Structure formats: C-alpha cells, structure tokens
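For this depiction, one protein chain was excluded, whereas all remaining protein chains were kept in their positions.
Should a chain be cited, it is by its letter among A, B and C, assigned in written order, with residues numbered from 1 in that chain.
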Amino acid sequence: MAGGGRVKVGIIGSQFEAEIHAESFRILPDEAEVVAVASPTPGNAERLAKRYGIPRVFTDYRRMLAERDIEMITIAAPNHLHARMTIEAAEAGKHVVCEKPLCMTLEEADEMIETCRRRGVLLLYAEELYFTPKYVKAKRMADEGAFGKVYLVKQCEKHFGPHASWFWDVDRSGGGVFMDMGCHGIAFCYWFLGRPKVKSVLCHMGTYVHGDKTRGEDDSIAIIEFENGAKGVVEDSWARRGGMEDRIEVYGEGGVTYADLHMGNALPTYSEYGYGYAVEKAPTTKGWTWPVFEELWNYGFPQEMHHFARCVRGKETPLVTGEDGRVVQEVLYAGYRSAGIGARVDLPFRPAGVRKPIDLWFAAREGRA
Amino acid sequence: MAGGGRVKVGIIGSQFEAEIHAESFRILPDEAEVVAVASPTPGNAERLAKRYGIPRVFTDYRRMLAERDIEMITIAAPNHLHARMTIEAAEAGKHVVCEKPLCMTLEEADEMIETCRRRGVLLLYAEELYFTPKYVKAKRMADEGAFGKVYLVKQCEKHFGPHASWFWDVDRSGGGVFMDMGCHGIAFCYWFLGRPKVKSVLCHMGTYVHGDKTRGEDDSIAIIEFENGAKGVVEDSWARRGGMEDRIEVYGEGGVTYADLHMGNALPTYSEYGYGYAVEKAPTTKGWTWPVFEELWNYGFPQEMHHFARCVRGKETPLVTGEDGRVVQEVLYAGYRSAGIGARVDLPFRPAGVRKPIDLWFAAREGRA
Amino acid sequence: MAGGGRVKVGIIGSQFEAEIHAESFRILPDEAEVVAVASPTPGNAERLAKRYGIPRVFTDYRRMLAERDIEMITIAAPNHLHARMTIEAAEAGKHVVCEKPLCMTLEEADEMIETCRRRGVLLLYAEELYFTPKYVKAKRMADEGAFGKVYLVKQCEKHFGPHASWFWDVDRSGGGVFMDMGCHGIAFCYWFLGRPKVKSVLCHMGTYVHGDKTRGEDDSIAIIEFENGAKGVVEDSWARRGGMEDRIEVYGEGGVTYADLHMGNALPTYSEYGYGYAVEKAPTTKGWTWPVFEELWNYGFPQEMHHFARCVRGKETPLVTGEDGRVVQEVLYAGYRSAGIGARVDLPFRPAGVRKPIDLWFAAREGRA
Partner (left out) sequence: MAGGGRVKVGIIGSQFEAEIHAESFRILPDEAEVVAVASPTPGNAERLAKRYGIPRVFTDYRRMLAERDIEMITIAAPNHLHARMTIEAAEAGKHVVCEKPLCMTLEEADEMIETCRRRGVLLLYAEELYFTPKYVKAKRMADEGAFGKVYLVKQCEKHFGPHASWFWDVDRSGGGVFMDMGCHGIAFCYWFLGRPKVKSVLCHMGTYVHGDKTRGEDDSIAIIEFENGAKGVVEDSWARRGGMEDRIEVYGEGGVTYADLHMGNALPTYSEYGYGYAVEKAPTTKGWTWPVFEELWNYGFPQEMHHFARCVRGKETPLVTGEDGRVVQEVLYAGYRSAGIGARVDLPFRPAGVRKPIDLWFAAREGRA
C-alpha cells in the first residue's frame, strides 16, 4: 500500500452515515480522499458519488475491497453487517473504520479485533464523541484537575427516532435506542473517566411511544459503576420531540460542568417563512427553532476521520479502537440483561450464544433467563 | 377553635426551615399570622421571634401546644421528631404542617395519619414543589395536553450538602440525600403524573464525597415505575459544587418541557466586589454567580403556607397531605432496599420493624437482607 | 374617606390593562378590593366585572367618580385621556393610579401633579418595572455595590405590535413604540441610577414594518446621558416577531448583570398539540415556545398595586409618582425631537404648545423645526 499522499478511502453505505463520512472528508481534505463508494441498492451509491465527486461506484462492496489503491474502508451499514464487512476488509488488507455500535455479539467483536490484528490493519471505532470539540474541552478541564476527583459523568442523547428504517428492525440493529445511542454514552463515560474497568450495569428501558413500529426499546437509562469508584449515567430516547438533544454533565468533588450541543450552542431563532436547515431531525424551520451551525464539526466527525487518516499514515496513534467497541458491547449486553431482570449485572459478563444484545432483555422478561 | 380572622400559627423549630416558614407567612400575611415559636436551645427561638415580631416564645413545644388560640402548628424539626410532634399536636387539636420527609417509618406515617383523622385535624405535608410556580406551569401545560401522554418525568435537586448538622447523622435524619431531597422528587413525579400507583423502584446511591462526615449517601438516582406506564427519574446530590440546582424535565409522546429554578431563572452576574445574597448555598457572591430573585416565592413556600391556612379555614381543599407523605415514605424504603440489593423492588413494600429507611441499604449491603 | 379596611378601587377601562389591574388586585387581595369598573363601550365593563366579581359597573366614569366610598381610581384608558381623567378623579377626591405614559404633554403633567397636590390625593404612576422582581434584584445588587460605579444601564422591550387599535393612532397614543414602551425604559434607567438629572437625549427611530397601519415609529433606540456621568440605552420595537421580549443589562466598572423576563425565565417547551397560554403576544403554543409562569407577578403588577393601596393607607411611601412620569415625559419630548433633527437634545427641554410628543419628530423631519 502506498505510504504517501492522501489516504484513499472507500465508503460502504450511501445513506445518512455514509454522507456524514463523505462530507467529513470534504471538510478536512488534506489527509484523505474518498475514491470509492459501495451500496447494494442501484442508484444510491451513484447519488452520493455525484454529490461528492467520488470517482468509483460499486453495488458490491467486495469488488470495492479488491481495489488495490484503497487503503481505508469506512463502514456505514446496518449493525448486523459490521462484523462481516470488517473482517472481509481486513482480509483484503484495508484499514477499517467501523461505525458504532461495533457489532452484534462479543464473539464478533473478538473476531473483528483478532482479524485486524493478524492482518496488521487498524480497526478504528467511529465514536465521534471522543472528538466532539465541546466535550473534548470538558475532558481537558477534568484532566487539568478542574473538578478534582470526578464521581459522576452523564451523557444523554435524544430525538424522535432514527433516520433509517432498519433501526426499527431489531434483527438488523440488534436493539433499540440503547444499542443505537446508548453505545455513545457508554463509550463516552468510559473514555472520560480514563478507561477504568466497568464493574456493573444497572439499566431500565421501555417501549413507550413507538410500539407500533418496533419491538426495540425507545427510552433507556443506564447506570454504570466503574472500578475507580465513579459512575456513569447514560440516558437515551427515540421518543423526544422537537429535534436532537445531546448533552453531558460532569460532577467532581471540586466542580461541575455542563455541555449541550444543541440548545446550548444554537441560535435561538424565530421565522415566519422557514429557511434551509435547522438541525438533524428538526421537525420544521418555522416558528421558534434551534438551528445549529457547522453541525458535523461540532459533533467532531471531520476531526475524527482526519485523525483516522493520520493514524493510517502513522502520524497519530488511534484514540479509539475496536477494543473500546468491545467494552461498549459488553456493557450493552449487561444493560439489556439488567433491564430484563430488573437488577444490577456485574462484569465480566460474557454469555455465549447471544445472537443480538436485545435478546438478553427479551429472554429475561419472558422468564427464560 | 376560632372560625374567623387569620389563622394563628405556632412554629416548632428556629433554624433554616423555621425561618422559611416565618418568612412565608410574612410574604403572604392575609390568611395567617405566626403567634408563637418553640425551640429547645435557649436563645434560638428568641432570635427568630425578634426578627419576625412573633410575640410568644417557648423552649418546650408542648407548652406551645397548650396555647388555646393556636390553630396550626408547623414542624421544622429534625426528621426523627416529626411523628411524635405531629401526634402530640394533633392530640392537642392543632392542624399540622409537617416538613418533608413525613417521618422515619411507615408505622409512624400510619399513626400520624390516623391520629389526625381521629382528632379531626388536617395533616398537611409540606412539599413545596406542588406550589413552585414554574413547575406548576409545567404541570398545567401537561394537563392541557401539551405533551400528549407523558411517559417520563424527571426531577433533580443538587447542592454541596445540608445546612444543619443533624442531616449528616442518619439516626436523626433517617438517611442521606435520597431521604432529604429524593423525597421531593418522588412526591413531584407522583403528583405530576396524577398520583398513579407506584409499581417499582430501582435505585443507585453512594457516598462519594462526604464519607468523612456521614454514613449517609451523598448522591442518588432513582427510577420509579408507575402503574400508568410512565416512569419518574429522581436525581439528588449533596456533592454538587457551585450552589443550588433544582430542575425538572417532562417528556411526552407529543412534546417536552424543561424548567430550571436556578441557572434557568437567575441573573447571570459578575461582581468584583460581591453583594448581599446570591442563592441558597452559593459559595460566594464574587466572580460569576447565579443570583436568584424572590427565592421563596419561586420555590412556592409562601403560596404553600397560604394554601394551608386557607385549608384550615375551609376555603380550599388540601393539595398535599400525609397520604402523599406516606407514599413517599414507602418509595424511600423501596429505594434504599433497591440500592442495597442492586435490584428493582416492587410495591407494596412494607417491611416491618424498620427503624429508619437507610437501614434497608445498610442491611442489604451487609448481606443481612 | 374611610381610613380602615381594604382600599376600595374603581378601574377606568375594560381592556388589556384594565384586566391586568383587576387580576393584580385578585392576586394580592389583602390591601384593596375592586368595587367598580367604568368603560364607555356597552358590555365591556360588564364582561370584566363578571369575570372578577366586581359589583358596580359604569359606562360613564364620571358617575363612578361620584361614588363616595371609592378611594382610589386606576386609569387604563388611551393616553390622550389620562390627564383629563386624572384631574377629574383628583377633583373628586380620589387617589389616582395612572398607567404609563403619564399623559400627552408637559403642561398636562404639570396640571395633573398640581391638581393632585392641591386636592391632597396621591398621583401614583403605574411603572411596574420598579416592582419587577428580577429587576428589583438587579437594582438591589447594584445598590449593594456589586458593580461598583454603574456607567451603563440598558432596558429593551420588544414585540410585534400593541394589543389595542388606539395605539396605532398617534392622536390617541401620542406616539409609537417609543411613547408606548420607551417610557418604561426611560423610567427604568432613571430609577435604577438613583434619579440623577437627565442631561441629554440622543434618539433614532423609524417605521420599518407597520407603515401601513400607523404614522408612528415601530422601532426606536434612545441614548440618555445623566448628570452623574452614566448613560441609559433604551431599545423598543413593535416589529419583533415571536412574542414578548423584556430585558435589562447593567454595566459597572466592577461588574455586570443581565436579566431577561422571557427567554431567560421561561420553560423551553415543544408541543405538537398546543396548550392554554404561553406568554403575552406569543403567536402560537405549538412547536417550540417560551411559556412564562406567573406572568403578572414576574412583571410586578400585583406588587405594584399592593404597594399603591398601602400608600393610600399611609403604610408605605410612594415609590413612583407623577413626578417620575413628568421626567419621562420630558425625555419623550427630547427623544422625538432628537430623532427628528438627528442630533442630541439637551435638557431642560420644554417647548410650549406641543400637542403630542411625536409631533416633535414629524415637525423636525419636515424641516419646520
């Protein structure tokens, strides 16, 4: 593989997340360029390619993996495909950026990590919260001692439901909002506190609003105990009206900070006539709205992809890898189990034969646990 | 007892809460007047009496209960005294306003309620959140259908520790922050949702910062399931720096609202020189601060006491009574037990022989449960 | 006139402001009671009377003035009627609460003040900002030295146009938004700074949006220099979409504070379905809105009327009188003149023969000045 020039990237996917990837590389273009995109539905990849000037288009991602010059693959496909795609990409000698959550099962996680290790490629876990500028500032202050010993970190993400239909299908997603967005909060607390071991998980969830669309939970709250004595609280919802919410709170014995990516950053705006774009999942641009600015930048996507490209070139050391994703995966298991039995689940927690995390909730509720 | 004129009130206590009572009657004086105050420590009651022009002062509250013209007693004493004082006041034919939490045990709660019933006096439970103007507005919007079916209500109250030393002593307080302030959140969610039966409680707590001062928990989070399918989340801390925090969030399938009594109401202020008063438990008035205005009014204390006096006169029906306090008490029991065993506790939950709620946490942790 | 019991009040008017008066006395009922209301349009006074249980109703306010037991009159009529009504009420021996602005001309102001003085009745100028709890807190901090020497005070009030049609008719209102709401800001800065003499006024105004409805200005900004070296900045608009805005900023050499009665106090709320009431002049209750709570209380109307009643009983000394209104009137004159000539106008500024303040703007623009 070429050791110089910009990293050549191929994207698997053509929807919401794939567009975020393409746009991120466009915003910070100096380290990487998207040269190919693959998506099975005819026309989808073409559309993305056209919008971003991506020269090569594939309906079969395996053919894209055969392209010699492509060095890095980003996976923006449904969760149940992550493992297979990662493994095939690694076998093809490509570095892999895998969207969150890492996969469906711990066995998959192990195999993804092992294959990448064996093939000498990077397994980069796309948790953008590690790059979210406002959250990075909070972490920097914490690391500088602003809050003394931190005993509680909270992250919350809420909106009124996902952008693509496969999220509602737990066989493809592996779970509901806890799987989809709780994975962010789990990763966040773990990282913020300096990657202490997870001791236990206590979780509550339910399907409150979207029971007609999904068997998955649409609202969840998880309390995570770490070995350093701190706790994380992770709140997520697909049942919150009015657009996106993404917030953190940090409590230490010596201080506290709050960061809000939406209401706490936006331009409070009233418009009789509407305008182009307010924010992800905003229901309208008329009346009062909370438009954000530089949305992707303020989540940290371009910085994340830029970092990953630099890792491929050996200029930086990965800040977030498959190992982080595996920790998240175990907490997802424990969380679903905890919600099902109504009790704390201690880690390590590696039940074998799980097909998807949410099954642990289903099984426990049905008394088969 | 006199049926006309302003209700004559006697206050038991002379510290923080007693002053709130006296000040509340001063702010809205048309329905009641404080005519007596009782406090055992010599000088304390005198000081309060002097500041508020209260004519009669007692060191023994029993002597105050003997005053014929006093119609209503307010109890602002440590938690472990609530039951005895309430019962004695009721036996003396006085209406009783009892500060939160209602008492130490469910047996006490039963006896308080029964004695007041038998004696034909009101047992008014001083949960001021039912009168907090901003929260009342949230409830009114909910009741008007603004949010459709509400599936989640949150209340959080945090500061860096209580104002009086007896709170640190669990034998007098009955528990830590969950007992002291969680009782607010429990009562709030219950009321906000229309008093549905409580199904279960899942609770996590710990002593993170003040372990040198207390055996009680200084940070807690409780998840309460109600029979109508909604949940309440109650967060409390004695370990939050920077002054008071009191907030709610309401989520329905059709909307959401947020109310913050401090940062969301205050005057963001910078002062080089400082000034008189910012807010309860604020560490300083220099630098940036969040001063509130009409602090008691914005909590609802004067409105609460005004309402209670009107109830005594039969002009209004009590909005909050000992029965509410008993529901809270049971949830406190369940919460401490849940935190101790790391599992959900279903209601009804009436273990006999409990001496104080926090014992349920201690016992479970020590494996004696 | 009776020296005891609650002060008996008669209201002139039956619209928006009259309702605020009635509601204010209802909220704090211990010092006064509304016993009569007068309004010329048949049915209007009845409606208000019915809503608030006001026993006596008049179509001719002069007949109401003949009622012996009425001690205080509140005037909630169009501006051009203030002087005549005040004088007649004073001649009838009634204390007068006059809504802002005080009147149309300085000659009227003089006569109002002189008549009330001669007849021994109070002329109470209804500037509620002197009672607005949040602003009172800002002033208290300033008076406590929080900001050191204050060199700049700003007040701003904005919405999308007045509630009654007579405001658009400058012959009845005397001017546009600067007259209607600028009078608040002028009074506020003057009071906040401790009533220093006004040195000069520099003003800019225009009719930007509502030129089809009115000859009056719908947006204005005034810079007021005081003899103590401080300045006031007063911004007003009838052309601001999205509901009410009322804010202050205070700058001293030692600090700064901000107070916002709407966005800075409200419950940020999203509703699919709408609800009862958000805030004065809000266009809708659907989508995102900024509902306020205890709206009148947070402006200070009940406290203001309560204070006025106590002044009538000699329990308090008036905090705001016709003299304040006359100072405001002179600044209004100077402001309209300044806007017309595009230059600072120094005080004293008492041109004779002015019929209404806005004429000074018209005249100067037309070169007749």
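Here, a contact is a pair of C-beta atoms (placed from the backbone, for glycine too) under 8 Å apart; a residue touches a chain by one contact, two chains touch by 3 or more.
Note that this is a predicted model, so its numbers are computed, not measured.
Engineer: Quick one: say which of C:Ile113, C:Ile186 or C:Val233 touches the chain that got left out.
Structural biologist: C:Val233
Engineer: One chain isn't shown here. Among C:Tyr130, C:Tyr251 or C:Tyr336, which residue touches it?
Structural biologist: From the options C:Tyr130, C:Tyr251 or C:Tyr336, the contact with the absent chain belongs to C:Tyr251.
Engineer: In the complete assembly, which of A:Gly43, A:Gly148, A:Gly194 or A:Gly211 touches the absent chain?
Structural biologist: The missing chain is touched by A:Gly148.
Engineer: Touching the absent chain in the whole complex: find that residue among A:Pro78, A:Gly161, A:Gly232 or A:Pro291.
Structural biologist: Only one of A:Pro78, A:Gly161, A:Gly232 or A:Pro291 touches the chain omitted from view, namely A:Pro291.
Engineer: Under the stated touch rule, tell me which residues of chain B contact the chain that is not displayed.
Structural biologist: Contacting residues on chain B, toward the hidden partner: 241-243, 263, 268, 270-272, 283-284, 286-290.
Engineer: Quickly run down the residues of chain A that touch the omitted chain.
Structural biologist: That gives, for chain A, the contact residues 29-30, 133-134, 136-138, 140-141, 144-148, 254-259, 264-265, 267-276, 285, 291-294, 297.
Engineer: What is the set of chain C residues that contact the non-displayed chain in the whole complex?
Structural biologist: Chain C touches the chain not shown through residues 147, 151-152, 200, 202, 204, 206, 208-209, 219, 221, 223, 229, 231, 233, 237, 239-242, 251-256, 341-344.
In this section, only the chains that are shown with their structure count from here on.
Engineer: Could you check if the interface between copies chain A and chain C is built from the same residues on both sides, meaning over half shared, or from different ones?
Structural biologist: same
Engineer: Identify the chain whose mean C-alpha position lies nearest to the mean of all protein C-alpha atoms shown.
Structural biologist: Central chain: B.
Engineer: Among the chains in this structure, which pair is joined by the largest number of C-beta pairs in contact?
Structural biologist: By number of C-beta pairs in contact, the leading chain pair is B-C.
Engineer: I'd like to verify one number: the distance from the centre of chain A to the centre of chain B, where each centre is the average of its C-alpha atoms, in whole angstrom.
Structural biologist: 41
Engineer: Specify, in ascending order, the residues of chain A that touch 2 or more different other chains.
Structural biologist: Residue numbers touching two or more other chains: 241-242.
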